[in-house]
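Worksheet: one structure, shown below.
A single protein chain has been omitted from the complex, and every remaining protein chain is retained in its original position.
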Amino acid sequence: MRFRTDFAKRYLSSRYGLAGLIMFLTMLIMALFAPVIAPYKPTDISHDMLSPPSKVHPFGTDHLGRDVFSRVVHGARVSLTVGFVAAGLSALIGIVIGALSGYIGGVFDEVISKIIDSFLMFPVFFLILIIVAVFGRNLVYIMLVIGLTTWPSNARIMRAQTMSIKEKAFVKIARANGESPTRIIFTHIIPNGMYPVVANSAMQIGGAILTEAALSFLGLGDPSVVSWGKMINDARSYMSFAWWSIVFPGIFTVITVVTFSFIGDGLQQALYPKLSEVRNE
Amino acid sequence: MKNIVLDVQDLSVHYRINKKVIRAVEDVSFKVEEGDFVGIVGESGSGKSTLAHTIIRLLPTNAMVVSGRIELLGYDVLSLGEEDMRKIRWKEFSMVFQKSLNALSPVHKVGNQLADAMKAHNPNLTEEEIIDRLKQLLRMVNLPERVLKAYPHQLSGGMMQRIMIALALLNHPKFIIFDEATTALDVVTQGQIIEEIKSLVKSLSLTGLVISHDLGVVSELCDEIVVMYAGRLVEHGTTEQILQQPLHPYTQGLVRSLPDFAQEKKKLSGIPGNLPDLSQPVHQCVFAPRCPIATEECFKTVPSTEEIDGRRVACLKVGARI
Partner (left out) sequence: MSLLNVKNLKKYYSAGLIKKRYSVKALDGVSFDVVPGEIFGVIGESGCGKTTLGLVLSRLERETSGEITFKGSKLSGTLKLDPETRRQIQIIFQNPYESFDPRLRIEQSLLLPMRINHICDNDAERREKILGYMKDAGFEPPDAFLNRYPHELSGGQLQRISIIRAMLLKPTFLVADECVSMLDLSVRASVVNLLLDLVERERTTVLFITHDLSLAGHVCDHIMVLYLGKMVELSTAKRIVESPLHPYTRVLMSYSPSIFKKREKINVKKLGVETAIGSGCVFEPRCPYSFEKCVEQMPPLIEIEPNHSVACWLYLKT
């Protein structure tokens, strides 16, 4: 399909997009093969506490003598999971609600639009904070909550897409052919209109990872998993004399967020090519 | 013997896109005599606009003139420097562009935009002189003076198209190209503009080209017609010859695909098939795959343009009737 190869070509023509992709693949390999790459188990305690980076511990050790490098590598698993699950959920909800709202229109659309607008104005992080504080510090909750609170921007994009696609002749013909609204939404509108939401979701993955880190940093993270946020939180008290225990997880968090914003940039480029690159037809 | 105003010789223009070469114009030659209008017809993608843009040297950067020579009003257009070209373009010759309806800026009044365009070419004119000339121009294209105070969106398609024509006539050129100047308009407006162009051409004694895919429009305005197919000139003759007695099978097909009021309710005849892929080099008659009378020979030889009874045709089976 020409569309796909063109899409890939335009994506790779963005320098950021290419860099983002390479960084992401590296990170994915790190997460998938964490047990192989990490020299120690992330929870292995040793007597070698707070020792600076060395040959045996490339990123040094923390206050319990755990290898920071191994923990960072394993932390990638948690971060990527949080990012993908939360952003995926957000995309799913946003796409369905946005498409329904745009397609059905009328009063339903007005109500949904109002909800979307209020969500977008509301400081979502506080909402997440409260919910996690009330319901408990569980990674699953955290992912769900992030997903359930960030869908409105996706819904808004999908709604706009739907409004333009539903005026296209092929949708009108589908209606005349007797296709049901559900079928039209799921076979024609969503598959044709969801790409901008995908681009937005790439950025949201970075956002979700940051949110999880922030929660962990505030002590609201899941205590049973190794995450970068939690490492930073643990290392706070030793920051002044053991910089490595806080700097490495910090750097990785930042790199990950940047990676997904690069990918988002590449997707944007691929979706909305500059006018000069479009052949005049 | 009238003066030759435009002389196009063996012109080939290619576009480069995605490492492919699109042969938009191939080996086109024709002449336009003073006071004549020549129509260029052909279906979408046959290279009509490319030809026009080459003549006034406004090709996009990915286009290259592979061969040929163009002499326009005595200038050797293709070898003129950009600076010299700028001096004569719009003054000696100009063009009304296809899809020009949104060429004006939507946030400025039409009058100011026209005045700016005029000032750019005539820096010594005073405000009053400019306004006078503009009013005179509007009268020429049958527009009321108040359009000068209007914004582009307040004008209808027909009025905008008249303004584009006025814009092209701003500096009294001797040669003008109309590229699909009436295509997006409804029938009545189109008809009116055609009438207006006719009388303008006469009163200003202009020479030029009329590009259209609509044989009807071209036949109203032109003395001669050049028929293009896939970048090549396939037939060139007087309007009467082309319409009454088309020789090339493609032209014959075009003429017969027009519905006629006088006809009985019977089938329209068309030309089955599509324009060939212009990125492939051809070593045959370009029309052969769609031609109803093509023989083996047509798939082996590129027909040259032959002159027959004062007209030119590029077909190996010339004169053969379907």
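As written, the chain order gives the labels A and B, with residue 1 at the start of each chain.
Convention: contacts are C-beta pairs under 8 Å (C-beta built on N, C-alpha and C of every residue); 3 or more make two chains touch, one makes a residue touch a chain.
In this text the structure is predicted, and so the values were computed from the model without any measurement.
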item: Shown chains touched by the chain that is not drawn here; value: A, B
item: Residue touching the undisplayed chain, where the options are B:155, B:209, B:226 or B:247; value: B:155
item: Sole contact to the chain not displayed, among A:52, A:191 or A:219; value: A:191
item: Selected residue (touches chain absent from view) among B:123, B:259 or B:281; value: B:259
item: Touching residues on chain A - with respect to the absent chain; value: 1-3, 110, 168-170, 172-179, 187-188, 191-192
item: Missing-partner contacts on chain B, residue numbers; value: 43-44, 142, 144, 146-147, 150, 154-159, 186-188, 190-192, 194-195, 213-217, 219-220, 243, 250, 253-255, 257-263, 265, 267-272, 274
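Going forward, only the chains that are shown with their structure count from here on.
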item: Distance between chain centroids, defined by C-alpha means - chain A, chain B (Å); value: 54
